[in-house]
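The complex appears here minus one protein chain, its other protein chains still in place.
Moving on to chain A:
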Amino acid sequence: MSRVTAVIPVKDGERYLAELLDALRREGVDELIVIDSGSSDRSLEIARAAGVEPLEIPPAEFGHGRTRNLGAERASGELIWFLTQDATPAPGALDAFRAALALDERIGVAYGPHLPRPETSPMIARELTEFFAGFAGPDGGPAIQRAGDPTFLSNVNACYRRACWEEVRFRDLPYSEDQAFGRDALSAGWLKAYVPDAAVLHAHDYGALEFMRRYFDEYRGLRETLGHVERFRPLEVLRWTGSQTTADLRWMAREGLPIAERARWAARSTVHHSGRRVFSALGSRAERVPKPLRRRLSLERRDDARTPSRPPRAPAALPAPRHVDASRAHEDYEAAARVLRDGPAALLDPVPGSAEREQLRIAMVVPPWQRGSGGHNILFQVMSRLERRGHVCSIWVSDLFGEMSDFWPGVLRRQINDWFAPFDGPVHYGFDDWHGADIVVATGWQTVHPTLLLEGCRARAYLVNDHEPEFFATSTESRLAADTYRYGMHCIAGSPWLRDLLTDIYGASADAFNYGVDHAIYRPLDVPRRRDTVVYYGRHSTPRRAVPIGLMALEELHRRRPDVRIVLFGDDVPPRTAFPYEHLGVLSQPQLATLFAEATVGLCLSLTNFSLMPKEMLACGLPCVELSGVSAESIFGDDGALELADLEPHALASGIERLLDDRELWERRARAGIEFAAAHSWDRATDEVELGLRHALAEREAALGVG
């Protein structure tokens, strides 16, 4: 067991010294060092009676840092316990220090709470109790503090590891040497610990004026060591005094003080707290107070005032490291890391015939959404209809970056109903309540890894709306997104083009489904069709929408035909453009239908999979321009409902112009669009998705030879 030396600087400390030395013997301290700096009372005698030969120094040589360094130099223990002459250790304090220092060898110093003595004034007793309560660990046990944590340290009761003291040492300061040590030790990479069980009975019992003068000294010390200047605003002081006095009265009531006693202390409390703020402010500006006054304001009768000291020049040029506790950030892709390390969770054995069972338990894992999010509209339209068909459906939000952490589940559920499609089932944020499913459906690359970790599932499917690796530059995200297609989840792709891509590149098993159109909303409406209006889905928050190129195309169109009315929608923030336009922001579905019914040409680009928006335009009889050579061509052919153009501003502008100028072409495309959209409903899309889900279950059964 480590040898412990207790070091106690003493001056006129007869009141508690005998009690303190007795307690230290009881605690099992191996060595006692008492340093007396000119006591005129019985302190020396008491020390000798307790078997300690005091080390006497002239009063002028005393310094809080210097004298403690002297004591530590004389100490033989590996642990050095500094106490003040009026602090009496509570039973078990030393054991608690030993245990705390054994927690980590980087803990250089540990300190314990100061408990009020029975005669301590209520203001101080409350302050001590509440102040130290704030340091304890979450379980009420020791709390380890690192660089960046509070630097508070008190030599009233602190136990130092010798190696730490030797490396850091106390600065030669007249006051607050412990605060400076706390800061220096943390900067040097040591840890410190607050140990609730290593308590001392300690209180400074002064009269009201003496208290104030002590605060003057304390804050002068803080100014000199830490450069702290206490703010002083009269109104704030009044408010603070009121709140502190109230807190004192409450505390006295809780402690059961009689009413008369409380009334007596109320007046004293008011004086104490207001005086404290005034004297603290004066103390932290001591260098500006005239010397004679400084002496009178100081309890120690010191008339000097130093400018704030600077920390000693560090030998190395490196900045002090800031300790960061181990904590998972969202960007850590914790789920991905777990899947890569341990693999996906085991699936339950399939039950024969489950693929054909009428009712399935379907859990859909979705990424966070925003109002107007097209991908989510697809997911919730399908989920809504699966639910109506009798399946037991639930939605689980996997929020990797905490984007929806402000919304509680009831609110998320209402958003789905208000913004997308009716859904009667439960909506969960995260997976704390996960309880298994027949089939769990991932719906975006960032949902795949959390989905793979879910237990209690019979099968997994992956509803793929886009080839998401293309959303990113070469990066962790692009690699992880590509990786998601290789976990053997049965894919249900949002177009035949996407299905073929998944099977060809990644070897995934995949079905396709075709996005539906809500024909109750999107249909030719009885709205006069304008001949001069181009509407553009300019959702610039979605990079795959190629908005910069779309805007360049519209700029070219405006240059060629300044009379054409240009309308942008789909994003709340209007983009800056080189041409004038009308901005409608994010529209509801009925509003979109009205817009599509009155417009002449629609423009909606997707660099990856063909999206839902052009289908809705077509359903309203609005011909639109899309990119050639991508997925749209695989659905419509090169001369179908869409006017296709290359990804080039002039070509896109020409495509729009063709539809504006050629009435016969416009009508042919409009007719083809209406016919095409008529064949696509959400019910049909749901049929296709449901088939895909059943395929996923059937694949599991086939793989294990069940059924």
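In this section, a residue touches a chain if its C-beta (ideal position, glycine included) is under 8 Å from a C-beta of that chain, and two chains touch if they have at least 3 such contacts; residues count from 1.
Following the convention adopted for this analysis, contacts and distances are computed from a predicted model.
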Omitted chain, identified by the protein name its UniProt record gives, among "FMN reductase", "ABC transporter permease", "Beta-carotene 15,15'-monooxygenase" or "Cob(I)alamin adenosyltransferase":
"Cob(I)alamin adenosyltransferase"
Looking at the whole complex, which of A:Arg239, A:Arg264 or A:Arg357 touches the chain that is not displayed?
A:Arg357
For the chain left off this view, which of A:Gly410, A:Gly507, A:Gly585 or A:Gly637 is in contact with it?
A:Gly410
Missing-chain contact, candidates A:Ala96, A:Leu191, A:Ala335 or A:Val427, resolves to A:Val427
Where does chain A touch the missing chain, residue by residue?
351-354, 357, 359-361, 392-394, 406, 408-411, 413-414, 424-427, 433, 435
